[in-house]
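For this depiction, one protein chain was excluded, whereas all remaining protein chains were kept in their positions.
== subunit A ==
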Amino acid sequence: MNRVLETYIMPLAGKAAQQRHLQALRDGMVLTMPLIIIGSLFLILANLPFQAYTDFLTEHPKLKASILYPYRGTFEIMALVATFGIAYRLAESYKVDALASGAVSLAAFFVGTPFVSYTIGENADGTAMVETAYQTAMFTSKGLFVGMVIAVIATEVYRKIIQKNIVIKLPETVPPAVARSFSALIPGFGAVMVIWMLRLLVENVGDFGNLHNVVTVLLQQPLTHIGTSLVGTILIFILITLMWSTGLHGATIVGSVMTPVWLTLTTENATALASGEPVKHIVTNEFNDIVFVGGSGTTLSLVLAMVLFAKSQQMKQLGRLSIGPGFFNINEPVIFGMPIVLNPIMIIPFILAPLLSVIITYVSMDIGLVAKPIGIVTPFTMPPVISGYLITGSISGAVLQLVLMVVSFGVYFPFFKMWDKQKLIEETGASIDRSPVKEEQQSIV
């Protein structure tokens, strides 16, 4: 099994994680996270789970709308921020002007986005007063995929032109700062041109109508379909834990592909909540925050087992060390210290426990036993039970996480006992020259 992991999974994961564009997508998307967490705060504020409070806000829609201003200012510009961030990171990796490339890609996004004209009234002479506007929906997570595609295309064009050295060169007497402002002209022009032509092509050929529809139908919908079905979700979670089993940060790597998909669904739920409709999606960005109690692999139960039942010094010590971080979903000490990495005994429950947790979470939400995520994003370090409550806006989410902990405990316990026993035998059966090592380890704590 270790051989399979090392020869197949590890190189593949390493490649995916190092791939320049995926890396730019991941690092660029990170720029939106603080905004979304801030926006979530106001979304919570407008939806505190007290009947009297909700009734009060329903009677005062203007007040509710006012509370939601920061939500709209953060959630509803996600695609724009991501476009800039992705282009910035990608340009940075090519060592071309990142700031200029971000600005050009942002412009390219608008070049590729259709506007609508609508009548807002009548002019004095009786003709219709027409306003042209972008729809803000295009800037929300709905436009995220378009933003990703445009940022990548625009930045690729931009850096190719620079690397081919097609830039405006001014005589040396021109101050460098002035010269730099001109050097972005031709690459920027090229990037805008390409998106412009793409838009003209889509608008005049075929039935898609606009670039946003193309990306939605060809990219977003298939990925969403795969990423949110029960089977797809199970496969994704197995992939995450498999990567962690080789010691690679599975959640980050998978996230570079899935985060945009999941965030889109998060904001769809948030939109539903803000407008008072029932939320639809189960698997959103927060789904793994609910499932991974104590970090990837639902290891909090394992750490609790260590603290409560460990007999070997090593496991006792590791339990003490890991329990604090564990409550904040940080579990690298367990993963590398136990270790779970490349440890055939521990990899089994490490994959099995999250798997059961995914199924329990999905099914219990699907049949309505537990409330679905309401589009609120919490930092991944939010302690379990509290996070379940906040994400679902319901006590049922907190109870669900407690159930998941019990189930995971059951899965981990027999394997933990086996490993603990092995360690105990190593310790007590160890020869004399081994004991100083043990003392040294103890002195570290």
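We take it that contacts are C-beta pairs under 8 Å (C-beta built on N, C-alpha and C of every residue); 3 or more make two chains touch, one makes a residue touch a chain; residues count from 1.
The criterion applied here is as follows: contacts and distances are computed from a predicted model.
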Hidden subunit of the complex - UniProt protein name among "ABC transporter permease", "Lichenan-specific phosphotransferase enzyme IIB component", "Simple sugar transport system ATP-binding protein" or "Ubiquinone biosynthesis accessory factor UbiJ": "Lichenan-specific phosphotransferase enzyme IIB component"
Among A:Asp27, A:Glu156 or A:Glu426, the residue in touch with the chain that has been omitted: A:Asp27
Among listed residues A:Pro333, A:Pro349, A:Gly375 or A:Gly393, the absent chain is touched only by A:Pro333
Residue of A:Val303, A:Val341 or A:Met382 touching the missing chain in the full complex: A:Val341
Residue list for subunit A contacting the dropped chain reads 13-14, 17-18, 27, 30, 89, 92, 244, 247-249, 251-252, 317-318, 321, 325, 328, 330-339, 341, 380-381, 441, 444
